[in-house]
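Note that one protein chain of the assembly has been removed; the remaining protein chains are unaltered in position.
Each chain carries a letter (A, B and C) given by its place in the written order, and its residues are counted from 1.
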Amino acid sequence: MPTKAAAKAAPASDLYKKLGATKLLKIHELMVRARLLEERLIKMSKGGDGFFWIGGPGEEAFNVPLGLQVKKGHGVNFDFLHLHYRSAAIVMAMGAEPINALRQMRSVATDPYSKGRNFVNHYAIPEHNVVPVSPTIETQYSTAIGTGIAQARAKTDAITIVNGGDAGTAEGDFHSCLVWANRPILPLPILIIVVNNGYGISTEMRTQHGEKNISDWAKVFPDMPGKTINGNDVIETWAALEEAFAYIRKNRKPYLLEAKCSRLYGHSSSSGANRIPEADCIELLEKNMITRGMAKAADFKKTWDTEAAALDAAHKQVKSEPFPAVESVWEDVFADGLPPSYPTKGGS
Amino acid sequence: MPTKAAAKAAPASDLYKKLGATKLLKIHELMVRARLLEERLIKMSKGGDGFFWIGGPGEEAFNVPLGLQVKKGHGVNFDFLHLHYRSAAIVMAMGAEPINALRQMRSVATDPYSKGRNFVNHYAIPEHNVVPVSPTIETQYSTAIGTGIAQARAKTDAITIVNGGDAGTAEGDFHSCLVWANRPILPLPILIIVVNNGYGISTEMRTQHGEKNISDWAKVFPDMPGKTINGNDVIETWAALEEAFAYIRKNRKPYLLEAKCSRLYGHSSSSGANRIPEADCIELLEKNMITRGMAKAADFKKTWDTEAAALDAAHKQVKSEPFPAVESVWEDVFADGLPPSYPTKGGS
Amino acid sequence: MANMAQAIRMALHYGEQNLGVTEIFGEDVGPPLGGVFTATQGLEKTWNAPLDERGIIGAALGLAWAGGRPVAEIQFVDYIFNVIDMLKLAANGHWSSGGRYKTPMVVMTPTGSGIHGSMYHSHSFDSIASKLHGMKVVCPSTPIDAYGLMIAAIKSDDPVLFLKPKALLRSKGEELIPGEPDEKTLHEMIDAPLGDRTKWKAKWPKLSDYTVEIGKAKISQAGTDATIVTHGRMAPICLDVARRFQKEGKGSLEVIDLRSLIPYDWEAIKASVKKTGRIVFINEETEITNFAEHLIRRLVDECFYELKVRPRLLAGKATPGIGLSPNLEYFIQPQTKDVERVVSELLADPA
Partner (left out) sequence: MANMAQAIRMALHYGEQNLGVTEIFGEDVGPPLGGVFTATQGLEKTWNAPLDERGIIGAALGLAWAGGRPVAEIQFVDYIFNVIDMLKLAANGHWSSGGRYKTPMVVMTPTGSGIHGSMYHSHSFDSIASKLHGMKVVCPSTPIDAYGLMIAAIKSDDPVLFLKPKALLRSKGEELIPGEPDEKTLHEMIDAPLGDRTKWKAKWPKLSDYTVEIGKAKISQAGTDATIVTHGRMAPICLDVARRFQKEGKGSLEVIDLRSLIPYDWEAIKASVKKTGRIVFINEETEITNFAEHLIRRLVDECFYELKVRPRLLAGKATPGIGLSPNLEYFIQPQTKDVERVVSELLADPA
């Protein structure tokens, strides 16, 4: 069990060995898949092949290890995920198909997450306990309470995972999550994640937040560990996540983890979605593996090419798919169907 | 400037001397006035001379010293108060007339705080910067941000004071107040008070809150002092408030103060409003002054009698006053009067 | 005769025993209090939440997604306004997820005026509730309907907002709840004792699966001359007036108690208007953008030529709040005399 002070990670070199080339290459492949997906989505949003884009390029070094460590499945005996709009790499690491994100981007009828209704990267995957991603900042920290309660009651090692951004922690929902997760009468097994990229749209974190680290919120609760890590380093994120998952699965109590990540294409298409000169976690991983002789540039190139080709095919496929029929708006209003006398004319 | 750890108060005996008999007797008189007022309001609610009662009997040892230390007046160069429904002793210490609380209890037309519209102990006193007390728990912690900003901009030593209860700190507004008060770009001169009586209506604080002290929320912010005190002891509250006021007036930064107080008549009339066997701060003060030879039982008795008599007279007066006219509901809907075509029929 | 609070309690008991309700929670919902209106006393699955409406609705939503059937309470509807966004998420989650997530949760909350509640214990919420598209909204006016609607709400795979008229929670009905014993026995069985309750356990009568279908109104009195459409606190008042008018030969009034606001029983309203040609909508919410104005608009669209006289509305006055002084409350909120007046006008209006 970790001390409340951020534990120093063991020398990186060992950890590379410890994780091993096969695992690292698998992680790399998923990071590339997620990155290429986001870059494709950006291209679509600029090319009139969809509208608004928002996503998580730059967070792959944290999100892929997270997705790989999730206890994946349906129901209270598996982990629940309350994600936000930068979580593509998490669901990709959990096995989601890039083509479905393209479908949501183009808002075609085959979009399995929202039937062409919602923005891209707004996932809803019941088979894997990924609850509907909400466009409202921070509300996922309130809904996490509910799956956390269900899992605190059940005999299981499954936990609830919630993530969001730094600026969003100013919302009361972050507070609600902290308070409820630490109720003496029923502590909750929640991994409370904050990805700190230093900005909320155009507003700098440091101008608005007096806390030195967001993980300092853990200081209020004697029982809750809090930790801040470099989210751009696969080695550090893997170890920190392992520690946090293990602690929560065993102790059935919350853990607050802050990961500092890059925001590689800015906030969203509203801010231009152009590449920003910030640390690139994939470059970093490739460099570190090559210098350690764990892989060759050629291996990486192959991954990039294969993934790109797969994406091209998927995109081609999606372009051939129909848009939703107008009457489909009346599906899913109620779980048991639309009552015959429900008003549907939009007036007189 | 205080350390972040709760400073030990100097030996009480000295402080009694330091404060002196005259001041202590003045404090005692105001405590008695507030207590008798609340007991009268309870009687009225039970005797059909009004409806719902909620108030603050038991908090006088904290609220009277607070009211006396307020820089009293109108506008940004004076202290602003964002109070809740247990703050009668604060406004009494600031010079409010008990008769006006009786008027609000009986909801007569002369009620200066709400014209017979709002529950008792819902003050609104512009002359003294007491902003409208809201029945919604914790929203005062959000409105405090605004007067705090106005005072952070002004060249003044005036500050904003906000108080509320322990259970209410679970609301996001408490979080908003902490975050905004500690913005690096504009720290706010706010005395953030939480009166901890151990309960929210019927729910015990310790079952719902994992923080050891509510003042531990200050640990998140390197710059904000936090302190927990015994709110039943005039000596301790006076000193703690002096320290907090001085710190904020000088440093223009927030201070979090938790006062543990008794809830002498339970939550409200909804819970019966009967006397609860908890520590009585007035008894305590009288005992301590008598043992120190600073006053005699007779002096205290005289105060009780005088205040009671004054209250009788006031109550008699209020009973003779008219209830509001029905048409008065159309006053104050808009600051510039009701537009002629505003619907007023309540339907067809 | 059970009162409405007891009826809700019995329905929740039936729900936790037979319908998979595993969490009943909110501020002061659990022991010792069992709810500010006693509606959750003696139940097994109740617990007290932190004072945090956002956490409460968030918890309910998460529990529903996790496969539960939570019943959450907002202590007074007057305190629901800091969490409308989360109610919208509950309401639109099924649609936004393309039908992949259901949200079987019940949010119950006391609504309306009539208890000298002043500005923040008197709010109505019908209109905003009716705009949380995807949410079902019910509001009973009798214990039996409260029982049947709560059972239906628990069974529903949609989120259901269950509005409890404050003023009626202690009032009794005319129909018995199936399995309900006599009043005294019921009281001894399920009402928590005063004083120490630590050792008390409720004894429950044998209850049954009695459901009131969401979306079905009740014709609480059949009539031929004019129609009153109402619900909640105003329903018993309207029924009382209708009965007196009947007895006194002043006119035959049909009283429709909506019971469900969303979906609402449009067929029942249309059928009655076709019969009477005269209609008034009566509720206690303020008159600007009142839910009944939607019904009137739709009536004008679909039955303009069946209307013998203009359709009417009796509602609350659009003041910023409800005043505590009875003078003010009785002026702002519709009372019996107002119902008598508007109904008399409706009957007298030359066709």
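The rule is simple: a residue touches a chain if its C-beta (ideal position, glycine included) is under 8 Å from a C-beta of that chain, and two chains touch if they have at least 3 such contacts.
Just so you know, these numbers come straight off a predicted model, no measurement behind them.
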Determine which one of C:Gly42, C:Gly148, C:Gly215 or C:Gly321 touches the chain that has been left out.
C:Gly321
Decide which residue listed in A:Asn118, A:Thr143 or A:Asn213 touches the omitted chain of the complex.
A:Asn118
Missing-chain contact among B:Gly67, B:Pro98 or B:Gly172 belongs to B:Gly172
Missing-chain contacts on chain B, rising order, are 75-76, 80, 82, 111-115, 117-118, 122, 124-126, 131-132, 134, 136, 139, 141-151, 153, 160, 172-173, 176-177, 179-180, 183, 185, 331-336, 339, 341-343, 347-348
In the full complex, which bits of chain C touch the chain not displayed? Write them out.
54, 79, 81-86, 88, 91-92, 94-96, 119, 127-128, 130-131, 133-134, 262, 286-291, 293-294, 296-297, 300-301, 304, 310-313, 318-321
Touch residues of chain A, complete complex, unshown partner:
51-52, 107-108, 114-119, 135-138, 167-168, 170-172, 200-203, 207-209, 270, 323-326, 328-330, 332-333, 342-348
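One rule holds for everything that comes next: only the chains that are shown with their structure count from here on.
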Chain located farthest away, centre of chain B as origin (C-alpha):
A
Centroid distance [mean C-alpha coordinates] between chain C and chain B, Å:
36
Centroid distance [mean C-alpha coordinates] between chain B and chain A, Å
45
So which bits of chain B are touching at least two other chains?
170-172, 207-209
Going by residue number, chain C touches two or more other chains at 50, 52, 54-55
